[in-house]
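Here's the structure we're looking at; comments come further down.
The complex appears here without one of its protein chains, the remainder shown in place.
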Amino acid sequence: MGEASELFPLIVRMDEEGELVGDLGLLSKQDLVDIYREMRLLRAFDERAWNLQRQGVIGTYAPYKGQEAAQLGATKPLHESDWLVPTYRDWAAGYVRGVPVTHGLFFSKGHPRVGDVPKSAKVLPAQVVIGAQTLHGVGVAWATKLRNENAATIVTFGDGSTSEGDVHEAMNFASVFSVPLIFFCENNQWAISVPIERQMRAKTIAQRALAYDMEGFRVDGNDYVAVYNLVSELADRARRGEGPFLVEAVTYRLGAHTTADDPSKYRVVADEERWAKRDPIARLEKFLLRESLIDEERILAVDAAAKEWVDEVLADFKAELSISSSVLFQNVYAEMPQSLANQFDHYQKRAKEVRA
Amino acid sequence: MGEASELFPLIVRMDEEGELVGDLGLLSKQDLVDIYREMRLLRAFDERAWNLQRQGVIGTYAPYKGQEAAQLGATKPLHESDWLVPTYRDWAAGYVRGVPVTHGLFFSKGHPRVGDVPKSAKVLPAQVVIGAQTLHGVGVAWATKLRNENAATIVTFGDGSTSEGDVHEAMNFASVFSVPLIFFCENNQWAISVPIERQMRAKTIAQRALAYDMEGFRVDGNDYVAVYNLVSELADRARRGEGPFLVEAVTYRLGAHTTADDPSKYRVVADEERWAKRDPIARLEKFLLRESLIDEERILAVDAAAKEWVDEVLADFKAELSISSSVLFQNVYAEMPQSLANQFDHYQKRAKEVRA
Amino acid sequence: MAKLTIAQALNAALAQALEADDSVIVLGEDVGKDGGVFRITDGLLDRFGKDRVIDTPLAESGIVGTSVGLAIAGMKPVAEIQFLGFIYETMDQIASQASRVRFRSLGRYSAPMVIRTPYGGGVKAPEIHSDSLEALFTHTPGIKVVTPSNPYDAKGLLLAAIDDPDPVLFLEPMRLYRAFRDEVPDEPYRVQLGRANVVREGADITLIGWGPSVPLLKAAADDLAARYDVSAEVIDLMTLTPLDEETIVESVKRTQRAVVVHEAVRTSGFGGEIAAVIQEKAFLYLEAPIFRVTGYDTPYPTTMFEDLWLPDTTQVVATALDAIRY
Partner (left out) sequence: MAKLTIAQALNAALAQALEADDSVIVLGEDVGKDGGVFRITDGLLDRFGKDRVIDTPLAESGIVGTSVGLAIAGMKPVAEIQFLGFIYETMDQIASQASRVRFRSLGRYSAPMVIRTPYGGGVKAPEIHSDSLEALFTHTPGIKVVTPSNPYDAKGLLLAAIDDPDPVLFLEPMRLYRAFRDEVPDEPYRVQLGRANVVREGADITLIGWGPSVPLLKAAADDLAARYDVSAEVIDLMTLTPLDEETIVESVKRTQRAVVVHEAVRTSGFGGEIAAVIQEKAFLYLEAPIFRVTGYDTPYPTTMFEDLWLPDTTQVVATALDAIRY
């Protein structure tokens, strides 16, 4: 039975040449124009963040470059009452749900505001312990079920995360309690320096679903049309009580693991180039050009808009940098215990001395 | 894909009526006579242990009644250089490998000698953290591989254990590093009060193998002939470097979880009766009687031998009860640190006072 | 008012919490049909149904991790870990997740949940089942650690823990589950978290402990009074974090001597923290070192040796006298 993987053929609707090999499903051509623009903006942000780190403006940053179709395809179908429980690389996904993309910068800056997610967004703040959030995803979905909220939850995680025990426990709990959850794995082929073939012997992540009698799907994660349609359908089904589901979105981390990482130590350029050709934005652009939905002029306009938008974002970021150290002590418990209040006094005295 | 379970039909060679539905494979009829006798002895021991607890001679005891075919089938095929990494209910399995069955009593008595496994047995001492030993099994098998020892390792665990993250990590590591290991799950249908259907949504444990591109098998765990032949073949293949494998042995915990447990709180008598009919010893007896390999007289002789053997075992047990408390302090580190030596002095003084 | 054991008092508290608030759910291994291996959740499944009282798969990190998600999304999970020794499996979900939800989200989210678990020795349980690991969690900011020593406090503290806006680790001394009965009010009531209890007043020495050690301390105080004319004050901490330093320090300032008792192994046990705090805050009052009576620095022994391994009254009395005569 080495062929479990064959049960999960890759779902593609638009191939890397921007040719439709399926239909647009729930999407209109105009949707694709809009999404192209949004991905370009987000790509511009990601690239700028990289540069900001190089300039020393922010700290370690984990780029999502190459994973935009997966992240947007996973979140655009969600309703307001649905939840996103993201992995730490999902600033584009969070953005779709209403978390300012600046949070990626706060994160890399080591700024507490990274956790300040608007409650209306129904997004949990990113956490860094690989895989741990999958259990939170199960719990959130379970809560919506117990409260009859008619909501779907999507939890995202990387390929490397699938090795963690927590992810197994999450999938087992989710299936035992039939929670309205989509496990959305962004298989970007790498966990820092470890390629997926060393992470597991199984040929696909989708086949993990077989262990739980859960439905599993393998989708081209660089094909927005495919991801969007799949997640739309599964979110609907989850809301109807048919969850959980496992989706493996096959994509690629075009950049380094983080700004602190040097991929040349462990991967070959040929591989990177091969995947660059499958870029989710490039294929959309090809499609839109061919269909005359955009032209060169429009592309230049998007370039300009992207730059402008990123500048605005950075202005917001800088404006929001100032924050009181009290958040450190105030958010440990709902009420600050006496001993911690004493420690806060001590901290503030030191802070004053240092400033003096 | 709700049919993953169909890929793992139950392997049976001797059905519950003691009819052969396959051949004996590597076993001779005489082997079956011997194994019948051995299982009867071990059953007698298990029942006596239960009574000893009721009489207050020992503490909490976890009976293996009903799982003898699985435990013996899993261990009889092993070579001297092979390893057994057992779960805490596997006194019969340990016995096959040369661990005195008294260890079951030491365990329930809270006696340190439970860990005193003869090194030649190549058996790890039982540990109680559900699932944790599966990783040790992987490590042991991996070591034999790195040292070219041409040995197979078998690690046993219960159905409930499969929910633990450690078991997932173990299966993933084992398959990634192709270690010569058999994951042997004694699916006795219950984890204390939780039936397998609440433990997981998947219909079989064997199908978990699909998640790791590992070979999986589902065998009638109450059929010694089937288990023995399957494990023999897999151990051979493991030694040849074809591991790991997952075996689900479908059996039943005929007794309570432990002497402290009351199954009437959570399971119905009809179920217990149904499974009692599938008793591994009864079916062997039917076969042997039908084939005239034993007769009523021989059965009585086995009864007597069993009683005698259990009496001997108990005598050994009592003779070995005395032990110095120094084992408590001496086995924390290879060399006792000064502060611990001081604590040992303190302990000894108290012990003297209490005795006085 | 009925005379209840700790086990019954806890069961009553859970029933009343489930009754009062639809968002409260009870989950864990064997908590449903079986009513828990110690029967603390007995009868709750029948009364509240399987959406409120939930038998989970055998996976501790799963139990705590899903509870974090449940709590964030508005439920009030009361999770059971079958024995404290298995809490290791959940350390990340407790220490890096549950305890940080409020901190990580700048207060936007919180994870009000209770993790109940029996602990302590003396019941002849197998390895790992008797370990006292409270110190690991007193070293974890963001979670409260609570442990009752009698039926009245058990009910009141558990109800307060369920009300609490932050995660609470609720440690139940398993040896005391059915050791004795006390009057326990029928109606729901709360015993405030964060307050230590002076269970006996005294002038010569302060004996400090929690959970399973409290009966020892009381017996030691009796013995000290009866045989040595020593008046011992006994403090039951009840809440380990946040610690009620004031009650401890004020007491020791008066008595000038203290003994701390716990079953956990000595090194880096919570007794060390208490000794450190007292000597820092009451240094000039002390007439003797703060002594500790604790488990030894070995794994909890197989039960054959546990009685001698555990702190006992004789040892507490002897140590108190050492302090008095220092």
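For reference, chains read A, B and C in written order, and residue numbers begin at 1 within each chain.
Here is the rule we use: a contact is a pair of C-beta atoms (placed from the backbone, for glycine too) under 8 Å apart; a residue touches a chain by one contact, two chains touch by 3 or more.
Fair warning: this is a prediction, and the values are worked out from it, not measured in the lab.
Novice: If I'm reading the header right, one chain is hidden. Which shown chains does it touch across the whole complex?
Specialist: The chain that is not shown touches these displayed chains: A, B, C.
Novice: With respect to the chain omitted from the figure, which of C:Lys33, C:Arg52, C:Lys76 or C:Arg100 is a touching residue?
Specialist: C:Arg100
Novice: With respect to the chain omitted from the figure, which of B:Pro86, B:Pro112, B:Gly160 or B:Pro263 is a touching residue?
Specialist: B:Pro112
Novice: Touching the hidden chain in the complete assembly: which of C:Gly107, C:Pro185 or C:Pro299 does that?
Specialist: Considering the complete complex, C:Pro299 is the one touching the chain left out.
Novice: Hey, which of B:Gly137, B:Pro244, B:Pro263 or B:Pro280 is the one touching the hidden chain?
Specialist: Of the candidates B:Gly137, B:Pro244, B:Pro263 or B:Pro280, B:Gly137 is in touch with the missing chain.
Novice: On chain A, what residues meet the omitted chain?
Specialist: So the residues of chain A touching the unseen chain are 59-60, 88, 107, 109-112, 114, 127-131, 160-161, 163-165, 191-194, 198-200, 260-261, 265-266, 323, 325, 328-329, 332, 339-340, 343-344, 346-347, 350-351, 353-354.
Novice: Write the list of chain C residues that the hidden chain touches.
Specialist: Contact residues on chain C toward the absent chain are 85-86, 88-89, 91-92, 95-96, 99-100, 103-104, 127-128, 133, 135-136, 138-139, 141-142, 241, 243, 264-265, 267-273, 275-277, 279-281, 283, 286, 288-292, 297-299, 326.
Novice: Spell out the interface residues on chain B facing the chain that's missing from view.
Specialist: Against the left-out chain, chain B lists 83, 85, 112-113, 115-119, 124-125, 127, 129, 132, 134-144, 146-147, 165-166, 169-170, 172-173, 176-177, 327, 330-335, 337-340.
As a working rule, only the chains that are shown with their structure count from here on.
Novice: Averaged over CA atoms, how far is the centre of chain B from the centre of chain C? Could you give it in whole Å?
Specialist: Here chain B and chain C have centroids separated by 36 Å.
Novice: Between chain A and chain B, tell me the centre distance in angstrom, where each centre is the average of that chain's C-alpha atoms.
Specialist: 44
Novice: What are the residue numbers in chain B that touch two or more other chains?
Specialist: Answer for chain B, listing residues that touch two or more other chains: 163-165, 198-200.
Novice: Going through chain C residue by residue, note those that touch at least 2 other chains and give them in order.
Specialist: Touching at least two other chains: 57, 59, 61-62.
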